[in-house]
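The structure appears below as C-alpha cells.
Apart from one protein chain that is not included, each protein chain of the complex appears where it belongs.
On to chain A.
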Amino acid sequence: MPEKFDAIVVGAGVAGLAAAYKMAQGGLSVVVIERGDYPGAKNVMGGVLYRSMMEELIPEFWKEAPLERPVVEQRFWFMDTDSVVSTGYKGQEWAREPYNCFTVFRGQFDQWFARKCTEAGAVIINETVVEECLLENGRVVGVRTNRPEGELYANVVVLADGVNSLLGKQLGFHQEWKPQQVALAVMEELKLPSEVIEDRFNLDPGMGTTIEIFGGGTLGLVGTSFIYTNKEHISIGVGALLSQIRQARVKPYDLLENLKKHPAVRPFIRNAEPVEYYAHLIPEGGYNAIPKLVGNGVLVVGDAAQLVNGIHREGSNLAMTSGRLAAEAVLRAHQIGEFDARSLSQYEEDLRNSFVIDDLKKYKDSSHLFENNTRYFNEYLPATNMALHEMLTVDGTSKKDKQKLIMQRLLRDSSLYSVGKDLYHAWKAMK
C-alpha cells in the first residue's frame, strides 16, 4: 500500500520549499519530491533574494542562511552600442538589519532552506521525477514518480515544478507556453577576489551592488541584462524573449559574449575567471499568462504559475509568497477536512489580494508592448544616449543649438506625434 501524506510538494525550489516549510510547521506530513541531485542543483537565478518575503517564513534568516552580499546599491543602465546612461540608488539603510535584499547562490541557499524544512518535519526525496498527477473522480489524489513502486498519495498536491510545469499542462491548467511568454536567460559566474570586487564596484567590505541593464546588451531584442556582486564572484547574465531570440537567430551565449565586451562592462570583469555557465527559461508571460491556480486537491505556485515580474526582475519573492499562501490555504482546508477546489480557493484569493498579482497586473501589457513596438529598444534607448552625448560634449556649439540638434535627430525618422504616442503607451503600460 503506497504511503499517504497530508501534502506532496513537487519541486524543491523556493516556492515549493516555502510551501513545504509552512505546512510542516503547521503539523502536516509533507513530502517534497525534487528531480535534481539536491535542492538547488537545478535552479538558476540571477541571484537576488528579497528579505521581506523570506522573513515571513523564517524571521532573521540572514543570521544563519548562506548569503553572498546585502545589496546596498541598485544601478540602472540604459545602454547603446558603446555608451551607457546610468542612474541608481545607494542607501546605508540597506546595509543594516533588516536589509532589503541579498545576492545568493541558489545551489547553497536552497540546500539550507531544505534543511530547515527537514527540521520542521518535511521529508525531501531527491533524484526523483514526478511523471504525472494521479486522478480519481476529477480530483488529484497523488503523484506517480519514475521510480519502482513510485506512487504516493496525499490530500493535496502542490505543483512547484518550475517554468515548464508539465504537470500543470497535464491537468489542462495551461497550454504549452508560447515563445513570447518565456525568456531564455544565460549567465556566468566569474571569479574575482572580494577586495577587487569591492574596489571595482565602490563598495564597503561585504556589501553588494546590482546593475540592471536595458538595451544594448540584448542587441535590440526585448530583454535585459544584469551584473550582480557575490562574495568572490560576479554574476553576469542576459535574457531575452524566446520569440525574439528565435526570430533574430542569435545564439544566447553570443548575447552574453557581446555584453561582456561592452566598454561599460569590460572593466568590471577584467581578469575574472569564468567558473560556471547556466541557462534557463524564465516565465515572462506576466498577468495574462497566469494559469489556473487551484483545482480539486491541487495548487500551483512559483514559476509554474508564471509568477515572475519581468520588469523588476523579481521572481523568487513572488514564488515564496505564493508558496506560503498556498500552504496557509492547505492548512485551513486541513482543518475542515475538505480539499476540493472550493476549499483551496482561499489561496487564489489571498494571492490576488497580495502584491504578487497586483504587481503582475500593473505590468500586464508591458512586455507585449515592448515586443511589438521595437522603437523602444532600437530607437529610444539609443536616443537617450545620443541626447546626453550631445548635451555633454563640449565643442563650441551653444546649448540651445544642441537641443535643437537633439530634437532634429530624434524626429528624423518619426513624427513628434508618434514619439508622443509611444511615450504615452509606455507610461500607460508601466503606471
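Here, a residue touches a chain if its C-beta (ideal position, glycine included) is under 8 Å from a C-beta of that chain, and two chains touch if they have at least 3 such contacts; residues count from 1.
Criterion: contacts and distances are computed from a predicted model.
Undergrad: UniProt names the one chain left off this complex as which of "Electron transfer flavoprotein small subunit", "Sulfate adenylyltransferase subunit 2", "Fe-S cluster assembly protein SufB" or "Putative ABC transport system ATP-binding protein"?
TA: Matching "Electron transfer flavoprotein small subunit", "Sulfate adenylyltransferase subunit 2", "Fe-S cluster assembly protein SufB" or "Putative ABC transport system ATP-binding protein" to the record, the invisible chain is "Electron transfer flavoprotein small subunit".
Undergrad: Have a look at A:E132, A:E151 or A:E276 and name the one touching the chain we're not showing.
TA: A:E151
Undergrad: From the listed residues A:A24, A:I124, A:L159 or A:I234, report the one that touches the chain absent from this view.
TA: Of all options in A:A24, A:I124, A:L159 or A:I234, contact with the hidden chain holds for A:I124.
Undergrad: Of A:A12, A:V31 or A:V141, which sits in contact with the chain we cannot see?
TA: From the options A:A12, A:V31 or A:V141, the contact with the absent chain belongs to A:V31.
Undergrad: Which residues does chain A use to touch the chain missing from this display?
TA: Per the touch rule, chain A residues meeting the hidden chain are 2-3, 31, 123-125, 128, 145-152.
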